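Note that one protein chain is taken out, while the other chains of the complex remain in position.
Chain lettering (A, B and C) follows the sequence in which the chains are written, and residue indices restart at 1 in each chain.
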Amino acid sequence: EAYQREFDAKIDRGDFIEPKDWMPEGYRKTLIRQISQHAHSEVVGMLPEGNWITRAPTLKRKAILLAKVQDEGGHGLYLYAAAETLGVSRTELIEALLSGKAKYSSIFNYPTLTWADVGVIGWLVDGAAIMNQIPLCKCSYGPYARAMVRICKEESFHQRQGYESLLVMMREGTPEQKAMVQDAVNRWWWPALMMFGPPDSESVHSPQSMRWGIKRVSNDELRQKFVDATVPQAEVLGVTLPDPHLKWNPERGHYDFGPINWKAFWDVINGHGPCNRDRMAARRRAWEEGAWVREAAEAYAEKANRRATTHPTAA
Amino acid sequence: EAYQREFDAKIDRGDFIEPKDWMPEGYRKTLIRQISQHAHSEVVGMLPEGNWITRAPTLKRKAILLAKVQDEGGHGLYLYAAAETLGVSRTELIEALLSGKAKYSSIFNYPTLTWADVGVIGWLVDGAAIMNQIPLCKCSYGPYARAMVRICKEESFHQRQGYESLLVMMREGTPEQKAMVQDAVNRWWWPALMMFGPPDSESVHSPQSMRWGIKRVSNDELRQKFVDATVPQAEVLGVTLPDPHLKWNPERGHYDFGPINWKAFWDVINGHGPCNRDRMAARRRAWEEGAWVREAAEAYAEKANRRATTHPTAA
Amino acid sequence: QAALFRYLLRLGDSVLILGQRTSEWCGHAPVLEEEMALANFGLDLIGQARMLLTYAGALEGKGRDEDTLAFLRYEHEYRNVTMTELPNGDFARTMVRHFLFASWMVLLWARLQSSADPHLAAIAGKAVKEARYHQRHAGGWIVRLGDGTALSHDKTEAALDDLWPYTAEWFEGDEDDARLAQAGIAPHPSELAAPWRETVTPTLAEAQLRIPPESPFRSHGRWGRHSEHMGHLLPEMQYLQRAYPGGKW
Partner (left out) sequence: QAALFRYLLRLGDSVLILGQRTSEWCGHAPVLEEEMALANFGLDLIGQARMLLTYAGALEGKGRDEDTLAFLRYEHEYRNVTMTELPNGDFARTMVRHFLFASWMVLLWARLQSSADPHLAAIAGKAVKEARYHQRHAGGWIVRLGDGTALSHDKTEAALDDLWPYTAEWFEGDEDDARLAQAGIAPHPSELAAPWRETVTPTLAEAQLRIPPESPFRSHGRWGRHSEHMGHLLPEMQYLQRAYPGGKW
């Protein structure tokens, strides 16, 4: 109807859709799914990195990592807030995560096995996330796009710090440290490539998301951009990316790279990755063990409210 | 009456009182208190030592420590069994411990801060315990005396192993290891002397216990024996005992030693030592968290019983 | 043989790490008898680790002894199966782990008693008796807990659900296993899959426990790729050796 035409026109013009605007139910639901999944990812993503705060090798690195997870918490807050503008509560979203209905970025289902993993996550995982997120800064939904702008800025900083920590280890570190970095790269490279999702030919949500201005660039395009940007960075670091097929193709003007093990990708998406159960168990435990805290805060707020209404002059 | 006379006669003859014999209520209660306190000590004593199993510096030491705590568990079992012959259940005894009504040897209210503490506990704490316990091998109550014989044998072995580990560190170890041993000795010496209890002049229970053949040697006598035996051992080790007054007295034929800080002793007995709260919290937590296990075992036993009575031919 | 060295590490590290986890129970068990049983398990496992790692070090011929191997490697050099490094959890989880693991080890040690390697066969001869005792004791608890109260049943079922996926790793083979099987030194791991299944099924059934479905999940501890739990276990275990290099204990 008229609303739908106005909505489509806004999308075509590149204008933002704001919370007060009419939107198709499918658009609203897709955004809730995507934004909340992004929020859940920030929260679950604190686990593999938080795993190394107590063992950070210097006070500077400990501080950097603490600041990073603090930022990620903040990103989660922005994103839950953006999702809430679409008519859903944070508690509903969290319960969807904990019940297994809602997903989070599958990259966080891998374990951080060494300190080098922390730097590699900054370099490759934040790098891939940024590549995914920059187009979202022009996403049609205003609150999401604006959240993405803030998040991308902070995540670029994190990526540089992760890369810098790897540079220090590769340039000044001991042979054991260099081996640690190479081993981490070997384990994280392919999962990072999978962060761009299945090949375009198999991507279920993409066409509609493109029509709605939620998705701007295809999975394969982003993946290629990422590879092209990252290979030179790996050369500067002096690490080998674990792909014998990785090779500059002058005709295409891009790097060719080897086949991705999509079975492994789907296994992890479907709950059979190395850390899926542990991640969910940790989130559930935090939520359940925190119930009494949240209930206390509510109970106190009610008491304070009643006191304020019965004794309006009291503090 | 006649029972009392027969009882006294047995004591005077040096015969054992056995579970089936008549005994004064005071005798029975005193033994329950003392035997259960001894049992509780074995159990609580597993905590300061168990604290170092996961950090034992070699596999041999890890095995030795595991074997030691296993023995201590066994000692606890013998002693609870001996106490149960006097008409009390183990559960009652444990509940008395956890409620704070029953005591355990105060030496276990001190923290094990270094690996050397483990060896020093073997040397000094087991050493003092053995000195306390050898006379108990002739205690008038049969089950207790027999348990003491078994326990003393195993504890002598533990004492030697503890001493031997200190010898290795003092003779072959690095300067840091030697400092570790000396520091441990500095912290455990006075508490070990306090294991013999208050001075005879202030010891509440002693006179009656002596009359009943439960206590054979006075606190001060045992303490003096311990010091006399231990000073030469310290010299062999090459550690200094932290007592500037420690000195051989040729007239007495014993070592003179400095005044004991009895206020500190009573503070610890009364619950204000370094680890009192932590020890009790750990024992309570273990008991409470294990309740469902014990309940399950009971429930299963009942089910198995019912099955056996209804189907007598079933396994 | 490099393959045998790696195999000895797989066995030795598995019992070492499981022994380490088991010893965390000291002072915290539900009843005194289980304090002793768990200390006993730990002692047996550490004893097996000592024999295996000592032999591994001798075979390697680079002067590494049981302690150098146990305390001074990096995480990726440990070859324990992942299940052994997981936190103990509650008593049900601990007993489920011991039951599943000991049931496997009983079969494995029994086969290794006829290993072409006499040293390994001798170790197996000792260890199989201990593993049988662990299997029996833990199996008794599985039944009591699985068929005890509703609460104990739920905890035991949850433990089985969590731990079961980590067993698939035990029965996969690589080139090392092919070589060792061919040389008659060790059975190919896959040969134990069905016997192990047959061994554990009756006890689990008696315990009223549902066997979890198969899953694509695979753990990789035996190839040095561990879970996040290993990285917290090792600092504690290795600390004194690393903080007092050259120390004599």
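We take it that a residue touches a chain if its C-beta (ideal position, glycine included) is under 8 Å from a C-beta of that chain, and two chains touch if they have at least 3 such contacts.
Being a predicted model, the structure only gives us computed values, none of them experimental.
Though it is not drawn, the left-out chain touches A, B, C in the full complex.
Considering the whole complex, the residue from A:3, A:248, A:262 or A:300 that touches the absent chain is A:300. Which of A:43, A:134, A:195 or A:280 touches the hidden chain is settled by the complete complex: it is A:43.
When the full complex is taken into account, the listed residue touching the unshown chain is A:69, out of A:11, A:69, A:98 or A:246. Even with one chain removed from view, chain A keeps its contact list with that chain: residues 43, 46-47, 49-50, 53-63, 66-67, 69-70, 73-74, 76-77, 80, 115, 165, 168-169, 172-174, 176-177, 282, 285-287, 289-301, 303.
Although one chain is not shown, part of chain C still touches it, namely residues 74, 232, 234-236, 238-239, 242-243. On the side of chain B, touch with the chain left out of the figure occurs at residues 48, 51, 55, 111-114, 176, 183, 187, 267, 270, 272-275, 277-278.
Just so it is clear, only the chains that are shown with their structure count from here on.
Note on chain placement: the centre of chain A and the centre of chain B lie 57 Å apart, centres being C-alpha means. Contacts with at least two other chains are made by no residue of chain C.
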